[in-house]
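One protein chain is absent from this view; the other protein chains keep their places.
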Amino acid sequence: MPILEIKNLEVRFPMRGGELIAIRDISFSIDRGERLGIVGESGAGKSVAAFAILRLIGRPGYISGGQILFEGNDLARLSPEQLRQFRGNQITMIFQDPMMTLNPVLTIGTQMIECLQTHRGMGRKQARKVAVEKLRRVAIPSPEARIDQYPHELSGGMRQRVVIAIALLTDPAIIIADEPTTALDVTIQAEIMELLLALCETHQVALILITHDLGVVSEITQRAIVMYAGRIVEEGPTRDIIERARHPYTHGLIDALPERTHPGQRLNQIPGSMPSLVDIPPGCAFHPRCEHVTDLCQTRVPGYTLLDHARVACHWVAAQEQS
Amino acid sequence: MIAFFIRRIGQAMIVMFVISLIAFSIQDNLGDPLRELVGQSVSEAERQVLRDEMGLNDPFLVQYWRFLKRAVKGDLGNSYFFKRPALEVILEKLPATVELVMGATLIILLFSIPIGVYCAINPRSWLTKLMMGTSIIGISIPVFLTAILLIYLFSIELGWFPSFGRGETTVLFGGWHTGLLTRDGLMHLILPSIALSSIMLPLFIRLIRSEMMEVLEQEYIRFAWAKGLTRKRIWFLHALKNTLLPVITVGGVQIGTMIAYTILTETVFQWPGMGFLFLEAVNRVDTPLIIAYLIVVGLIFVITNTLVDLIYGLVNPTVKLTGGAA
Partner (left out) sequence: MIRHWRLFVDSTFLYRFRRDKVAIASFSLLLLMVLLSFSSPLIAPFDPYDPAQIDIMDSDMPPAWQAEGEPRFPLGTDAQGRDMLSTILYGTRISITIGLFAVLLQSILGISLGLIAGYFGGRIDAFLMRLADIQLSFSTLMVAIIVLAIFQASFGTELYNELAIFMLILVIGIAEWPQYARTVRASVLAEKKKEYVDAVRVIGLGSGQIMFRHILPNTLSPILVISTVQVANAIMSEAALSFLGLGMPVNKPSLGSLINSGFEYILSGSWWITAFPALVLVLLVLVINLLGDWLRDVLNPKLYKD
């Protein structure tokens, strides 16, 4: 029984002279305590999909179709006040850049305590205790002192720890993490990722991890989704995707990993670049860059071919499976 | 904190020094103290003797030093017209101007923040469009015209408010004449206060709106939404605090303009304040009074500016008062 189920989600942005479809036909689900990765290049729509779950897409974007079922509630249809009960409570988020995420003029404590006051109805003192406790969980030294500091007094890594602590405050069922380490120093990235993994495991929290880094996905997640030009092109167990990718695009991504290249050799690249959402090619959006392209690919959008624990949107894979 | 304070005081001293230098050169070029003392009927030779005696032939710096020493003691010479110490004359008019500025500031604070915030969070509402339309008309009408318009409408046509003067005043301790304690005084204060705030108010509404709209686009506001906080808390704590910080700075910059507008407002309403007195002094070429005005206004300006900076430093956690402000 999945805890969160997304069905046919579509997000549009009205533009001058028409609407732009940022993501279309996005369906996936996540079980209690499961860790799911969403991978793709920038512009693939993975962040839009992540933010759409809590209806936090920036203006003028809006959800134009689909359902977001969390424990039987369709988040896409709740009133703003009802939705607010879920945000930061059962579903929390970790943003990309910790330098921008925390309010610069409020203390860490204020920004933590307010969550507990809002969602748990706690008094200040009790909330503060819980906040200090969570700061300790994310390995912030001397949390009793840090809690009264302002964000600018903390380093980037420390700030992201604070953001993670905020995400854990209300013991959520799901944490959505949008590229939680890309803005950080390379040396700290692994530390933060490990912390996040450990916390999710001990607290039995489901994690939706948005990243462009396949390496991170393979270390952290159990299942992965690959997105291209606003659609899901492949989904399956992370191990399978890394070792036996079926979609030519996923193949290309994995081949491009530096580990897949021998020293001295040039990095493998997928030729071309991802189309902008304004002019997505007809048929399969990946066809101009695909080595297995056929006539069918240029005219018809591929449906999903279901495999054992996976699905792939590719005519070429479908043809292989049939034969 | 102390270092910041000292640095700020140092800057204030420099500005005051420049003002005193300007004031002195005005005195040097404009006023002929001799003529004021003895009139035209004295021969050239006698004049020279008198000039020497009074030290008017001394080098510039010596004279300036003498001027400065007297100025610090509060002696800025006697007003030609009033035949009394210029500083005394000016300070008598200070309460009227201060109360007028207070009235206008109250109007600005009371209206600009709620209206600016409303317009920022409801950018598409018809009320916002109306407010923004009105505000651009507001900043396009000069202060003196608003003042005239108010007099014409509310004094001449409707007769609701008096058209000039301060009305009845009462004396507080320390000889401060206040118009705030009588009904008549307050009635007299209303139109001038509105006139004085008439450009600043729409200016601040527009400023607060655009600052707040920018803040609302920030990532930390999105994060606050993601935390499931109430709208009230996001708008009035998370966003407003960040909005008001730059507004404080602009407020500091506007102090000078506000003082300039008092001259206009006081002229139209014949408000017996410093600005009205200054303009009269200019027309009468009453040099000591002009200088006294310059120095008093300079002091007020420097003090309020320093205060605004200090408040900004105290409110904004990212400014470290110990070191230099970033």
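Order as written gives the chain letters A and B; numbering starts at 1 within each chain.
Please note the rule applied: a contact is a pair of C-beta atoms (placed from the backbone, for glycine too) under 8 Å apart; a residue touches a chain by one contact, two chains touch by 3 or more.
A quick note: this is a predicted structure, and the numbers were derived from the prediction, not measured.
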| item | value |
| --- | --- |
| For the chain not depicted, the shown chains it touches | B |
| Chain not shown: contacting residue from B:57, B:249 or B:318 | B:249 |
| Touch with the omitted chain, as defined above, among B:3, B:136 or B:311 | B:136 |
| Of B:16, B:91, B:148 or B:221, the residue in touch with the unshown chain | B:148 |
| Identified contact with the non-displayed chain, of B:68, B:98, B:279 or B:310 | B:279 |
| Touch residues of chain B, complete complex, unshown partner | 15, 26, 29-30, 136-137, 139-145, 148-149, 151-152, 156, 163, 246, 249, 252-257, 259-261, 263-264, 267-268, 278-279, 282-283, 285, 287, 290, 294, 297, 301, 305 |
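In this section, only the chains that are shown with their structure count from here on.
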| item | value |
| --- | --- |
| Centre-to-centre distance between chain B and chain A (centres being mean Cα positions), rounded to whole Å | 54 |
| Contact set on chain B toward chain A in their complex | 217-220, 222-230, 233, 237-238, 241-242, 245, 316-318 |
| Of all residues in chain A, those that touch chain B in their complex | 54, 56, 58, 84-89, 92-93, 95, 97, 100-107, 114-115, 118-119, 150, 152, 163, 166 |
